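Below is one structure, written out as structure tokens; comments come after it.
Omission of a single protein chain aside, the complex is shown with its protein chains in their original locations.
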Amino acid sequence: MNFAAIVHDIAEALRPQAGQQGHVATYIPALARVPADRFGIALHTVDGIEAGAGDCDMAFSIQSVSKVFSLTMSLQAIGDALWQRVGREPSGNPFNSLVQLESEHGKPRNPFINAGAIVVADVLLGLGRTSADLVAMLSDLCGEAVDIDEEVAASEAETGFRNRALANFMKSFGGIENDIAAVLDLYFRQCSIRMNCRQLARAAGYLCSDGAHPLSSRGGARPALVNERLTRRVNALMLTCGTYDMAGEFAYRIGLPCKSGVGGGIIAVVPDRLTLAVWSPALDESGNSWLGMKALEMFVARTGLSVF
Amino acid sequence: MNFAAIVHDIAEALRPQAGQQGHVATYIPALARVPADRFGIALHTVDGIEAGAGDCDMAFSIQSVSKVFSLTMSLQAIGDALWQRVGREPSGNPFNSLVQLESEHGKPRNPFINAGAIVVADVLLGLGRTSADLVAMLSDLCGEAVDIDEEVAASEAETGFRNRALANFMKSFGGIENDIAAVLDLYFRQCSIRMNCRQLARAAGYLCSDGAHPLSSRGGARPALVNERLTRRVNALMLTCGTYDMAGEFAYRIGLPCKSGVGGGIIAVVPDRLTLAVWSPALDESGNSWLGMKALEMFVARTGLSVF
Amino acid sequence: MNFAAIVHDIAEALRPQAGQQGHVATYIPALARVPADRFGIALHTVDGIEAGAGDCDMAFSIQSVSKVFSLTMSLQAIGDALWQRVGREPSGNPFNSLVQLESEHGKPRNPFINAGAIVVADVLLGLGRTSADLVAMLSDLCGEAVDIDEEVAASEAETGFRNRALANFMKSFGGIENDIAAVLDLYFRQCSIRMNCRQLARAAGYLCSDGAHPLSSRGGARPALVNERLTRRVNALMLTCGTYDMAGEFAYRIGLPCKSGVGGGIIAVVPDRLTLAVWSPALDESGNSWLGMKALEMFVARTGLSVF
Partner (left out) sequence: MNFAAIVHDIAEALRPQAGQQGHVATYIPALARVPADRFGIALHTVDGIEAGAGDCDMAFSIQSVSKVFSLTMSLQAIGDALWQRVGREPSGNPFNSLVQLESEHGKPRNPFINAGAIVVADVLLGLGRTSADLVAMLSDLCGEAVDIDEEVAASEAETGFRNRALANFMKSFGGIENDIAAVLDLYFRQCSIRMNCRQLARAAGYLCSDGAHPLSSRGGARPALVNERLTRRVNALMLTCGTYDMAGEFAYRIGLPCKSGVGGGIIAVVPDRLTLAVWSPALDESGNSWLGMKALEMFVARTGLSVF
């Protein structure tokens, strides 16, 4: 397929609609300032082919998209032992809900709701990992230096009462091992990493290639990120839990493993074929990028690529 | 691949374990009487190749597996209009829970929890369909006459207080249009259809062939069941919602769209390749066939076939 | 105190406001037809003094007020053994909620929510009691013939999907012993009893006199309804659970054991002193009579009578 033409056409069709529906996240000033009328799209194939269009070079706050990479780093280190600390079922509740945690004694449903991602951060901290290690991992994956938006990180920390509630609540059940302030610092910093669509599509490349480093097609021996088995399982988690309480809707309309963030970014995986990153900051009511979701739908309709 | 050898090997390996773990459903006598030590497996490929092993010719109560076929029949008739009556998100709750229904004003989360399947039955009834139409559809799909186990149907009706509660509860919100007794009669009868693994794998064949009739490879013009788009969407719903509150676990460990029933049957779909049916009556705590789940895991490990 | 003057003054002050706020229950035609601009009040003291004002002679549907009398009849028969079937804690949820029932395995929180009253009806039915026995009990208590509004009873039965859901749900947990249709028939008929304020204030008279028959002050040996201990306990249940999810508000603003019904009636008890009945059909959002609640507040402010 002519992927360059496909992403060009999608950007052409959708960019004029950017910001016409939905609302940019406003809970911290640095996110609220992002212009609503942006739209970017990029893809990276298993063969190393890349294509981008629209604002695909403009960096944004990856927010919850980071949860895929922190999950991967924890699976690299401890594998399936992670599941003693966090479940892998859809929650059926909003991303920041405490209700289920109470009836399930502080064990989060999955690593993509906030509570679960905080547990993953606690696991990483217990292994001596820091936000700098996540930045290094992402820089290595995309072959470009990425960084943390310190203003966003500071704002997240200042206003993160709900996440602080989640962490303290889990700690009251014994579900958090390290100091809460340190765990949340790691979590808030990972959410504040900024990247553009090109970088994100490439960094996620291991998810469409059974775990192989996305730059390995450029030659030079690069170790796999995780093995094929765990790669498939990250994809499974993205499909069932990656878009909060819209996972069923994404599976139905798009049919690809996806992970979204309130910065307006979404990554999607076509196993054995390619990874996609789309970005448009205005969110629908569910907290997913309104235009990003449309772009993915258009991509699937045009290419017929879907896991189903 | 040599599918005959694969299913033979799986049956060889697993049949001796049948009944060693889990428990046969006991809520009605006719189900409780089924011997726990049974195991059957069958598959049907998009090319019409079929293979079976173990007790693949022994009929069992398909129970909730029927929900895939009633959903398909309702989508044939009214398409996406169905989603005004039922959602398509995982529930995060047991299959017979009333909790979510209350906070969501009587609209079920998806068509595979009992409440949702009862709404689908109400839709079919409103269209003049009966359980005989479902029997006819299944008979046509597998090219063999299937029937309803009248003893099971009578027992379901006699003991179905929870389903009667669900139906009355939804009716109190205006979510059921027809007479409750008639709706439940259709629902109980569809759950009481009996088929064997060979028949089920074949009947579900349209799910791996973009909706084409499973017997169309035998020649003769047979109309498609549903179009490609809706076929993919039934698969998406099976993957995210087909195994109750174990959908995440199935996606993680097996990675295929599946639908299970308390009779111990499970159907699974490898899109564009094949459909599988496995059966072993002893259920794990989640209500899914313990050995059936192991068989699917073994199949995926052996063949590498998974959507992720 | 000059109770005749007090109730006269309250009726004078409030009757002009009848129907200005709130809404008459409309779920069945016979209730919806009741004119909103009615207001009645009556009281009965432990010495047999009675007073009434406003529409105190106009009969209305007592609805959930009947739960006090069915509870009393079941305590007469089996005493504290009742609490093996139903709890005695406030529910913190609406009167017809199913949520708590699910997490508490089908045992209702208290005998005044619908689920609990249905269990009480099941207990009475198991003892051979009928709605005619409740009618006879109430007729005996107030010394006048009361009856069932058959139109209301028929409508309740026709539209009672939520109550049918509650009964089936409890039956699925083993919480209902008799045939559901028979239990609900008793329940719907007890809710359809019609009485006026004078009759209700007098019939409830045993609650302010340690269980003595309200007409015993007229001479003639009449056995006590229940003993002092159980009488106090019915009062305790009324105060903590008698007005659904407004029990705290009633305790705070009125400070008397009360039981309300969607027909617009409320009975209140001043232990060792008197019983009150008020009626005005327009309900506030919580389902309690808007003007009835104001009348009780005015009575307490004027007399200083409150249990606190």
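For clarity, chains are labelled A, B and C in written order, and residue numbers in each chain start from 1.
In this section, a contact is a pair of C-beta atoms (placed from the backbone, for glycine too) under 8 Å apart; a residue touches a chain by one contact, two chains touch by 3 or more.
These figures come from a predicted structure and were not determined experimentally.
Student: So which of the visible chains would the left-out chain be touching?
Tutor: The omitted chain makes contact with A, C across the full complex.
Student: Please identify which residue in C:G205, C:P257 or C:G287 touches the non-displayed chain.
Tutor: That would be C:P257, which touches the missing chain.
Student: Of the residues A:A4, A:L98 or A:A224, I need the one that contacts the missing chain.
Tutor: In the complete complex, the chain left out is touched by residue A:L98.
Student: In the whole complex, not just what's shown, which of A:H23, A:R164 or A:R273 touches the removed chain?
Tutor: A:R164
Student: So that we can see where the missing chain sits, which residues of chain A does it touch?
Tutor: Residues in contact with the chain left out: 97-99, 101-103, 161-162, 164-169, 171-172, 180.
Student: Which chain C residues touch the hidden chain?
Tutor: Counting only chain C, the missing chain is touched by 87-93, 100, 109-110, 231-233, 235-237, 239-241, 245-249, 251-252, 255, 257, 271, 306-308.
The working rule: only the chains that are shown with their structure count from here on.
Student: What's the distance between the Cα centroids of chain B and chain C, rounded to whole Å?
Tutor: That gives a centre separation of 48 Å.
Student: Taking each chain's centre as its mean C-alpha position, how far apart are chain A and chain B in Å?
Tutor: Once rounded, the distance between the two centres reads 33 Å.
Student: Going by the contact rule already set, what residues in chain B reach two or more other chains?
Tutor: Residue numbers touching two or more other chains: none in chain B.
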